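With one protein chain removed, the remaining protein chains of the complex are shown where they sit.
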Amino acid sequence: MKAHIFVTLKQGVLDPQGSTVQRSLQQMGYAAVQSVRIGKFMEVELAGTDREAAATQVDEMCRKLFVNPNIEEYRFELR
Amino acid sequence: MKAHIFVTLKQGVLDPQGSTVQRSLQQMGYAAVQSVRIGKFMEVELAGTDREAAATQVDEMCRKLFVNPNIEEYRFELR
Amino acid sequence: MPRLSVAVVVFPGSNCDYDCFWAVAQFPQCRVQYVWHKDANPGRFDVIILPGGFSYGDYLRCGAIARFSPVMQAIVEHARQGRPLLGICNGFQILCEAGLLPGALYRNNSLTFICEHVYVRAETTASVFTRACASGQVLNLPIAHGEGQYFADDATLRQLEDGGQIAFRYCARDGAASAQANPNGSRHNIAGIFNAAKNVLGMMPHPERAMDARLGSCDGQLIFKSMLAAVSA
Partner (left out) sequence: MVTRLPQDPTITPAIIAEHGMTADEYQRACAILGRAPNYTELGIFSVMWSEHCSYKNSRRLLRTFPTTGPRVLIKAGEENAGVLDIGDGWAVAFKVESHNHPSAVEPFQGAATGVGGILRDIFTMGARPVINMNSLRFGRPDTAAVRHLIDGVVGGIAHYGNCMGIPTIGGDVYFDETYETNCLVNAFSLGVMRHEELQRGCATGVGNPVFYVGAAGRDGIHGATFASTELTEESEAKRSSVQVADPFMEKLLLEACLELYKTDFVVGIQDMGAAGLTCSTCETACRGGSGIEIDVAKVPQRERGMVPYEILLSESQERMLVIVRKGCEADVQRIFEKWDLHAEQIGQVTDDGLMRVQWNGVTVAEIPARAIAEDAPLYSPPAERPAYLKTVHAWRLDAVAPPHDLTAVLTTLLAEPTIGSKKMIYRRYDHMVRTGTVVLPGSDAAVFWLKDADKYLALAADCNGRYCYRARNVVCSGGAPLGLTDCLNFGNPLKPEIYWQLTECIAGLVEACNAFATPVTGGNVSLYNESPDGAIDPTPLVVMVGQIACAAHITTQWFKHAGDTIVLLDGRQDDPLHGVGGSEYLRRTHQLKTGTAPVMDLAKEKALQDCCVAAIRQGLLASAHDCAEGGLAVALAECCFTMPSDNVR
């Protein structure tokens, strides 16, 4: 079973990488770009097929390791 | 309109970050974890509603700026 | 006079452990030793130092993985008992990740690694680590980091300011904590903070690299002198 985890900076936390990329896109002529935020995308492969157990484990991994609650938030999908 | 872009390392390209995180998860007792691959996740906000035009622009941005073609591949969704 | 026991913790990827060891070893009253991160009960120490480096390659987030090392339990206990615990650069990041200090360090707003001498202002002398400084003294200390931008939400920042928990602020040579003097975008120019009890200090500048005139500054000695004087008092 595969878990797709998305970790992004919380609102209110400045995203230096995102704002730099946004500026360069606008300089490259992509005027339609209004904002860019960059985060982490993780693919975790888990043995077993019990979606219940997998969801709890992935949530635990996020809170314990993948996410720093001061500056980040997360969501995940099981495939 | 929002574009969600996923940039990941190509198969066969070493992912030192993924393998280190995988080992640590296993040491933390998450034996079910078989592999971890870590990539970038980007949220780009675009003015306008023409999905056609947006898709071409986002694809161009990926090829020109977001992705290192030597080692990375990408996919995106328009929301 | 009993010798003071100082531990320098080594994580896989630490690289300033050698420099911290050398800095402490210059004080004859100290007995300094390395402690391996897999050692769950390293014993009692008067002072523990978490050195700079790239623990676990700084993968995921700086210090994110190190905080799960077996030695961390003993470090948390050391702090709980009120003994001095100093986290430098990556060590500061580990202390935040472990919840021993509030807030987080993340990517410099310039997006690049910066290694240079900067000035920082000692905000209070009422602490184990800064009692040998004059109030508001400006220290010349080097920084070397890519993820040194300190962030905390407004409520935490207010608590830090009101509780006198800010140890150092980036400033100009004359002591003014200006935006121009801020190398990485840290909120309130914060370069180092204490916990509430002021026995845990996390700082991004490297005092262990400013112990000898040959290296450009001796201001780092003040921090080690303060710490050792407080412990042996």
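Things worth noting here:
Which chain is which? They are A, B and C, in the order written, and residues in each are numbered from 1.
We adopt the following convention: a residue touches a chain if its C-beta (ideal position, glycine included) is under 8 Å from a C-beta of that chain, and two chains touch if they have at least 3 such contacts.
Being a predicted model, the structure only gives us computed values, none of them experimental.
Only one of C:Val6, C:Ile94, C:Ala181 or C:Val200 touches the chain withheld from this view, namely C:Ala181. Checked against the full complex, the one of C:Val8, C:Met72 or C:Val118 touching the unshown chain is C:Val118.
By the touch definition given at the top, chain C reaches the unshown chain through residues 12-16, 18-19, 22-23, 38, 52-54, 56-59, 112-119, 140, 142, 144, 146, 172-173, 180-181, 183, 206, 208-209, 211-212, 214-216. The missing chain lies against chain B, touching residues 9-16, 20, 23, 68, 70-71.
Assume only the chains that are shown with their structure count from here on.
Between B-C and A-C, more contacting C-beta pairs join the chains of A-C.
Here the CA centre of chain A is 10 Å from the CA centre of chain B. Each chain gets one centre point, the mean of its Cα atoms, and the points for chain B and chain C are 34 Å apart.
Separation between the centroids of chain A and chain C, computed from CA atoms only, is 29 Å. Residue positions of chain C touching 2 or more other chains, listed in rising order: 60, 65, 68.
Residue positions of chain B touching 2 or more other chains, listed in rising order: 21, 24, 28, 38. Across the interface of their complex, chain B is touched by residues 56-57, 59-60, 65, 68 of chain C. Across the complex, chain A meets chain B through its residues 6-8, 18, 21, 24-25, 28, 30-48, 54, 57, 61, 64-65. Note for the complex: chain B touches chain C at residues 16-17, 20-21, 24, 27-28, 38.
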